[in-house]
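Note that this complex is displayed minus one protein chain, with the remaining chains in position.
Here the chain labels run A and B in written order, and each chain numbers its own residues starting at 1.
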Amino acid sequence: MNALSSKPKHLLDFQDWSAERLNALLDNADTMMQVLDRPVKKVPALQGLTVCTVFFENSTRTRVSFELAARRMSADVVSFAAGASSVTKGESIRDTIEVLTAYKVDAFVVRHQAAGAAHLVARYSGKPVINAGDGRRAHPTQALLDAYTIRREFGTLEGKTVAIIGDVRHSRVARSNAELLPKLGAKVILCGPATLLPRELAAEGVTLTTDPREAVRNADAVMALRLQQERMDAGYVGSLQDYARVYQVGEDLLAFAPNEAVVLHPGPMNRDVEISSEVADGPRSRILAQVENGQAVRMSTLYHLLVGRA
Amino acid sequence: MNALSSKPKHLLDFQDWSAERLNALLDNADTMMQVLDRPVKKVPALQGLTVCTVFFENSTRTRVSFELAARRMSADVVSFAAGASSVTKGESIRDTIEVLTAYKVDAFVVRHQAAGAAHLVARYSGKPVINAGDGRRAHPTQALLDAYTIRREFGTLEGKTVAIIGDVRHSRVARSNAELLPKLGAKVILCGPATLLPRELAAEGVTLTTDPREAVRNADAVMALRLQQERMDAGYVGSLQDYARVYQVGEDLLAFAPNEAVVLHPGPMNRDVEISSEVADGPRSRILAQVENGQAVRMSTLYHLLVGRA
Partner (left out) sequence: MNALSSKPKHLLDFQDWSAERLNALLDNADTMMQVLDRPVKKVPALQGLTVCTVFFENSTRTRVSFELAARRMSADVVSFAAGASSVTKGESIRDTIEVLTAYKVDAFVVRHQAAGAAHLVARYSGKPVINAGDGRRAHPTQALLDAYTIRREFGTLEGKTVAIIGDVRHSRVARSNAELLPKLGAKVILCGPATLLPRELAAEGVTLTTDPREAVRNADAVMALRLQQERMDAGYVGSLQDYARVYQVGEDLLAFAPNEAVVLHPGPMNRDVEISSEVADGPRSRILAQVENGQAVRMSTLYHLLVGRA
């Protein structure tokens, strides 16, 4: 079977995506990076097509990243902010999506607070859908940009080890990386306090530990996850200070990691909680590279779903 | 007199619009539908022109429909959300419009909670104005898309009967249809509980009834109007359940209508209040066709006002 012949219609998670397909998408991101390095960062690839961003949950940052990705390929972008819409008048997600589909947009980028929402949109719209985060379940373009960042650093993901440290329980980023990276030949170590580390995430290529020093020992990349104040209030951690003392990705912890290990963070950062400012701004940090790479990866994803060959 | 020679400058309501002019606009919507059926749904008709949407009242859905209509003809669109603007600092509608006019935009699309607001904008701007809803008074592009949907269904509006059922009192959609459809040769029957059915709407070509079975008996199209929870609180109806039992556009009521009658709804729907889900999603429903047609009608309207010949 030729894996590339079964082109997925959507990017909801990585279930329908073969390693070959994923590598093709990341290869194409290299081409997009070349576009972004030109003085005029614009190509006509999606001219005349319209991408609709539908954000039921606010995320200016992610929305802008997708919007720029689409525009740099000359697509039109229309933003449907669900908070300001008839959704607040009790309209169902199905009715909203069917209306937007009837507007004849060509693709959807969806963020929603509930797991599975992007799948619903895919079912109701018939158009390509990119999941830009659904509850704690998945945020596949974030995992793709993490993978791409590591690949650019080391040339390959094959045999690499990625330690993901923090509030794993509430993190769609952790789940998407745990799904993606093993497909591409990397090992994932999920690490956090026991209360924030769901046992069921252990899988082929994914191990769990509550010990951050053990997590980083052989890591090529160390990713810190945002810890929200609310977790303290809900009793998951004693205090942000207690948490930071053990799990903060700082110089103390990185002393236990290989010298060439790089540091990632999906943003926005709580500086000096889950990551020290010293590390965030230091030579190991690839945090701004992630942002840059994210645009190229999103361009590649839109291109792949909208005009790429089967 | 050649009716087509007196081209109206605005679309505020249908007072200045002759049947010939209106039919020309609907004919042109057919051309726009062809554009929307192409893989690349974009023409250069309004290249270099700027359409300004000014929404004093929120309506993401209507705003996006106009925005897409303008962009598909290559216009630039600038959105002025009055809620987030100096209007909240007490600036008058006149000052706001004069400022936007000084920005040299080429047309306005205006939504406002007060009847007559679009007329004010037309007076102060000197630019073509499309009324996208002013209080309970008018929402002419909605009526045009309703007319266009019926015309596509039956080939003509001449001699057709349209039953509009629900909260007629608070509906600009009902008022605009009652103004437009008789001009195009159709009969309108307005139907609802007596408290929601203002007697003064009876006119040439417009009859009123509180009996929904009588309303639908000879109807070619049955339009359900949104019933808002607030109407119950204000005592217009006993309860949503009481209302729905008599006035809901459901299979029970449609059993009294001709077999070929289609069902319309301006959206967003309160499913199982003014319309049953079975009907909304059933074979008679043209609700999503309305949305599609709305974009073509709005393209045609913008084209007509901005570049169409006199």
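Quick note on the criterion: contacts are C-beta pairs under 8 Å (C-beta built on N, C-alpha and C of every residue); 3 or more make two chains touch, one makes a residue touch a chain.
Keep in mind it's a predicted model, so treat the numbers as computed, not measured.
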Candidate in contact with the missing chain, chosen from A:202, A:234, A:288 or A:307: A:288
Option touching the unshown chain, where A:19, A:232 or A:269 are the choices: A:269
Chain not shown: contacting residue from B:47, B:113, B:156 or B:229: B:47
In chain A, positions touching the absent partner: 36, 39-42, 58-61, 64-65, 67-68, 71, 267-271, 288-289, 291-292, 295
Hidden partner interface residues of chain B, rising order: 47-50, 76, 78, 80-81, 84-86, 89-92, 95, 98-105
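The definition used in the following text is that only the chains that are shown with their structure count from here on.
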Chain A and chain B: spacing of chain centres that average the CA atoms, whole Å: 41
